[in-house]
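Left out: one protein chain. Kept in place: all the others.
By written order: A, B, C, D and E. Residues from 1 in each chain.
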Amino acid sequence: MNLSRAVEGLIALALAEDLAQGDVTSDSVIPATLAARAEVLVKSPGVLAGLDVAEAVCAAVDKALAWQALASDGQPVAPGAVVATIAGPARSILAAERTLLNFVQRLSGIATLTARYVAAIEGTGARLVDTRKTTPGWRALEKAAVRAGGGHNHRFNLGDGVLIKDNHLALAGQDIAGAVAAARANAPHTLRVEVEVESLAGVRAALAAGADIILLDNMALDMLREAVSIATGKALLEASGGITLDRIRSVAETGVDLISCGAVTHSATALDISLEVYTV
Amino acid sequence: MNLSRAVEGLIALALAEDLAQGDVTSDSVIPATLAARAEVLVKSPGVLAGLDVAEAVCAAVDKALAWQALASDGQPVAPGAVVATIAGPARSILAAERTLLNFVQRLSGIATLTARYVAAIEGTGARLVDTRKTTPGWRALEKAAVRAGGGHNHRFNLGDGVLIKDNHLALAGQDIAGAVAAARANAPHTLRVEVEVESLAGVRAALAAGADIILLDNMALDMLREAVSIATGKALLEASGGITLDRIRSVAETGVDLISCGAVTHSATALDISLEVYTV
Amino acid sequence: MNLSRAVEGLIALALAEDLAQGDVTSDSVIPATLAARAEVLVKSPGVLAGLDVAEAVCAAVDKALAWQALASDGQPVAPGAVVATIAGPARSILAAERTLLNFVQRLSGIATLTARYVAAIEGTGARLVDTRKTTPGWRALEKAAVRAGGGHNHRFNLGDGVLIKDNHLALAGQDIAGAVAAARANAPHTLRVEVEVESLAGVRAALAAGADIILLDNMALDMLREAVSIATGKALLEASGGITLDRIRSVAETGVDLISCGAVTHSATALDISLEVYTV
Amino acid sequence: MNLSRAVEGLIALALAEDLAQGDVTSDSVIPATLAARAEVLVKSPGVLAGLDVAEAVCAAVDKALAWQALASDGQPVAPGAVVATIAGPARSILAAERTLLNFVQRLSGIATLTARYVAAIEGTGARLVDTRKTTPGWRALEKAAVRAGGGHNHRFNLGDGVLIKDNHLALAGQDIAGAVAAARANAPHTLRVEVEVESLAGVRAALAAGADIILLDNMALDMLREAVSIATGKALLEASGGITLDRIRSVAETGVDLISCGAVTHSATALDISLEVYTV
Amino acid sequence: MNLSRAVEGLIALALAEDLAQGDVTSDSVIPATLAARAEVLVKSPGVLAGLDVAEAVCAAVDKALAWQALASDGQPVAPGAVVATIAGPARSILAAERTLLNFVQRLSGIATLTARYVAAIEGTGARLVDTRKTTPGWRALEKAAVRAGGGHNHRFNLGDGVLIKDNHLALAGQDIAGAVAAARANAPHTLRVEVEVESLAGVRAALAAGADIILLDNMALDMLREAVSIATGKALLEASGGITLDRIRSVAETGVDLISCGAVTHSATALDISLEVYTV
Partner (left out) sequence: MNLSRAVEGLIALALAEDLAQGDVTSDSVIPATLAARAEVLVKSPGVLAGLDVAEAVCAAVDKALAWQALASDGQPVAPGAVVATIAGPARSILAAERTLLNFVQRLSGIATLTARYVAAIEGTGARLVDTRKTTPGWRALEKAAVRAGGGHNHRFNLGDGVLIKDNHLALAGQDIAGAVAAARANAPHTLRVEVEVESLAGVRAALAAGADIILLDNMALDMLREAVSIATGKALLEASGGITLDRIRSVAETGVDLISCGAVTHSATALDISLEVYTV
């Protein structure tokens, strides 16, 4: 399937900011007709994501660039792995280099970090899910990278999931029961209703209101365990807040169904990947 | 001055991905006419960046939102600092919340990390400069965040600086002298010519070729010191590669003029900032 | 809240197609400085929708046009009702006229038709919901018009609801149980899972698979009643197919929870609304 | 010839609103590599329009989809007719399904309704023409659908035809002679000048002013006949207002040259067309 | 009335190409808070056009810039005339300077050249009209500039005028009568039909075919006079080809109705206009 128009638009923005005035070095030094080939080379261990975006960057720079993927998103890779090759005009390879690496490094960084969190809870019943704390303009790409890393997606945006938070209750001057009822009355019936709570009383109120999912915000492990004993099987339970690699397994072992974690998107760092260019 | 059309475009992408179907929770629970106010609250120490983008996000969500900045980009802040307030329709504040935080958290994260690198070389003559390893679509914003953190900008793109790398020489089959001459002949006279070298022989060849700037790639400290002794005053010297917070001061103390560092953009993590919403 | 960028984009398309070459009649005949006022006049009974779009059309044509709404979306109106006034340059009023009417007539047509369907099932427990059979480019607007007419929205798009149809089962070579399990495993936990069935056996299979919603496709009233007796309280039941104004009440009286109807969007006709222009 | 950029833009809007978050059902249930084929199947009698748009939707969803048209725009079709086939990845066919049907159903609905009006006046000398009462964003497509149905186009927009209406005269404080003279003096010489009148006096004034076309607005049949006896051969005569399928033939038989009808675009309903999907 | 979206888009392109990376000189040298004022100063005699575009450039650069027009499009100006003032942030004035001048200089150049052609035929009955030989992206602006210079517009594009040329006849294998009949049958009735001819036989054939306008291509003065004697009063006559300032009056004096001239758009040069900036 083609990349979405939104991702094509992001690629266009990216190329505009790097190439709007051309590549003055290559244009000065390298003959227009020179052909070359290149390898996308992994330099740190990690999990791949964004290869299709890199391919689209090449196509957007020059239709004459031939991209061949040698690996796929979601695949763990070791240093030294060549995950794709590019062949075509030398100037075009150099023009595409930085932008394609910037995409694939960031997305693979997210997949890699996600995979670490997922590995940490392996064997527990909990599912790692992302948040809306994504890089503006990158949400679909970053959510796909989370999936590549073995995580799952929470809602994509404010329209495809009901999540009633403290702010909603405080602003609306409503209790949980009233807010859940309002959501049931107004929101599409295709969406589950989730309620954020910070206490066991909140858990009980959300259950009573018929919430489908209860977000347990910033609870200590003991309280999480109690919440599970109260609500398990009656609603999905999602732990959230302060989820670190050190702590996530103990959170999962409380028996929650889901653990949401902003860090996998907002605090991932680039995976080290480079482009090696060769004469042909 | 208005934000650029490119940044407005990125904000539009960001709002589309979060709000294209509206905010089903707020629309169900919160009255359309309810007013509220909010505070942008810093929760970790850092350096601010992106406040103007956050203001523009508010304006793009609802012209009725009143943003008041209480701090400015480049300012160091402590946990508990309120750096801006927002007043207006409650639904609109909640609709803008995540997107504006995603912008200001990432940009402040970059400013904060940059400031740490800059502090590490304080008092040496070296200038910290960024690279083109920025988030696609975000270059101008991230380069501004680097400046907010006290860093300086390297070239913005492939058109506003000549940087001859090994790849250029290898592909063109030219030596440094030939490549510099080609750049002088073809590139705008307003641009300096920079040459990447990996050895002292390269430094000498670049000097002989009349390079304005020499990029010393991945050199050990001893070699950097020798490069400085050879070339200082004849060309600007830029150290690059493997620049970490631990190592940067010793690099700076070799006497180089510039140190370029990709990590400040590709490996910064979000600064912890939240939105506190209140009834009015 | 501002209109979304997508709706602004649709307005821009609409004005481009009507005004790209200016208004050669008004420019020839009417002085540039002449002021006028106008009334948006309803000529057939109906329910209003799209007034905010009409206001945005005026603003997009000329910032000097002053729009004042005298009614609001969702309001039933009788012939002769003046639902908004416009004041400003005469040429600008005439330039905006056709485009704003085209928007508000179509959207009010949808709200009006929806209101008829909703009235027909008043007092039954069933909820009228729309479909994805909307005018391409108009989905958010048409779904808002359905709400203005008293209907409810089904999913907005292919990403915010799971709906397993015959095609999915046939193509995947899976039974309902397998498909529901796959959806649970892969789709965000915030979404309910809906399954389309055409028989009572299908209803039972969907229930057994744990479907949250069962779409009863093109069933006769008797079968609908049996489906309700089997599944009510265990899953939401949605009737679909061949829903007409004549038949909808008997469908609702079978006890289904939801009735989805494509006609309210794909076969609504324009409500008769005109613009009366006056000298000032 | 390629579709225009405006139509490509409308297709992009349409796909964004249906697919911005992907297709969560197909992605969960159907293997990425599964191939399928589909038939575009007519279920009600009508006239086709928009097949090229449907093809472009397929290409915009996935370049790997192969579209083969088995009929062409303007062709009358009976229930059961397969008018096109699609082959390619199953997920892509399902992703394109709703959007391509929404386009072709609406446009064929317009062609079908137009064809009924055209048939009603067959053998009279009158030509059925459309109006600017089109769906915003769809003008070129809907005007092409009118042509597919055997109708003709009136002006496309406010810039490619001079049409002096009562509003122009009232606002400008001019009589018909003055307004026609102003139009002649200012408008491009390539455009005919049309004047709207509501009385026989108006017809005579328009003739005296040298109008090329006279729009006879909302006239009874008797008055139309008199207008024809006064003006035929001296100006083109266009009847307008209250044109229904019942009445149009009697209007045509008065001898007018043109009959303009908003209903063919603003009140057409979707033609019933579906997509049948098969395994391969 | 607002500028069209197309012109706003052209302004956005223009600012992107000049300001995408900011103004590195002003940002380095001039304080962000410094205010200034500026005058748009005419340095050569000419006719103004494009002032509204210049104002829109200022608004697009910085909403804080206050533009005050002291003259209007179509007005003849002498060296030394100040035609507008700007007040606001100094950096913003300098950022807008070059782009606004580039617009107003080019458009005023066209108005100025047009005015010379119009003056040359003053008192003859002929009307100077432009062509489609405009700068791509600038058609509406350049046609407005022609009007500002006292000229008139020919058709705007390939859709708002029928012009049958030799190529059409040759490709279609039709004579003039057949082609005119085809145009009458297919094109909107609001458009006149124009035929290009190169001989008196062509004039007679076009008249016989009922052409509304005859384009007399590259005819000598004698032939033009004969064409006028044959066709005047029966069709509009438009002379075209090789129209220079030296020759245009003698062409007009043959009695043709219209003279079309590509040079006024494709060969106009910039009017000398500058921006004088002052401290406040």
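As a convention for this text, contacts are C-beta pairs under 8 Å (C-beta built on N, C-alpha and C of every residue); 3 or more make two chains touch, one makes a residue touch a chain.
Only a predicted model underlies this, so the values are computations on that prediction, with no experimental measurement involved.
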If the full complex is used, which shown chains touch the chain that is missing here? A, B, C, D, E
Identify the residue among C:Glu17, C:Asp73 or C:Asp160 that touches the chain left out of the display. C:Glu17
For the full complex, which residue in E:Leu3, E:Ala16 or E:Leu41 touches the chain that was left out? E:Ala16
Hidden partner chain, residues of chain A it touches: 12, 15-16, 19-22, 60-63, 89, 91-92, 95
Name, in rising order, the residues on chain E that touch the hidden chain in the full complex. 6, 9-11, 13-14, 16-31, 34, 36, 90, 94-95, 98-99, 101-103, 105-106, 132-140, 156-165, 167-168, 170-174, 179, 182-183, 185-188, 191, 262-263, 266-267, 269-270, 277, 279
To test your reading of the contact rule: which positions on chain B touch the chain that is missing from view? 127, 129, 152-156, 159-163, 186, 188-192, 194, 213, 236, 238, 257-258
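Definition applied: only the chains that are shown with their structure count from here on.
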Going by average Cα coordinates, which chain is farthest removed from chain A? E
When the centre of a chain is set as the mean of its C-alpha atoms, what distance in Å lies between chain A and chain E? 51
I'd like to verify one number: the distance from the centre of chain C to the centre of chain E, where each centre is the average of its C-alpha atoms, in whole angstrom. 44
Per the centroid of Cα atoms for each chain, what is the distance between chain D and chain E, given in Å? 32
Can you list every residue of chain A that touches 2 or more other chains, as numbers and ranges? 6, 16-17, 20, 140, 156-157, 159-163, 186, 188, 191
Looking only at which chains touch which, which shape fits best: line, ring, star, complete or other? complete
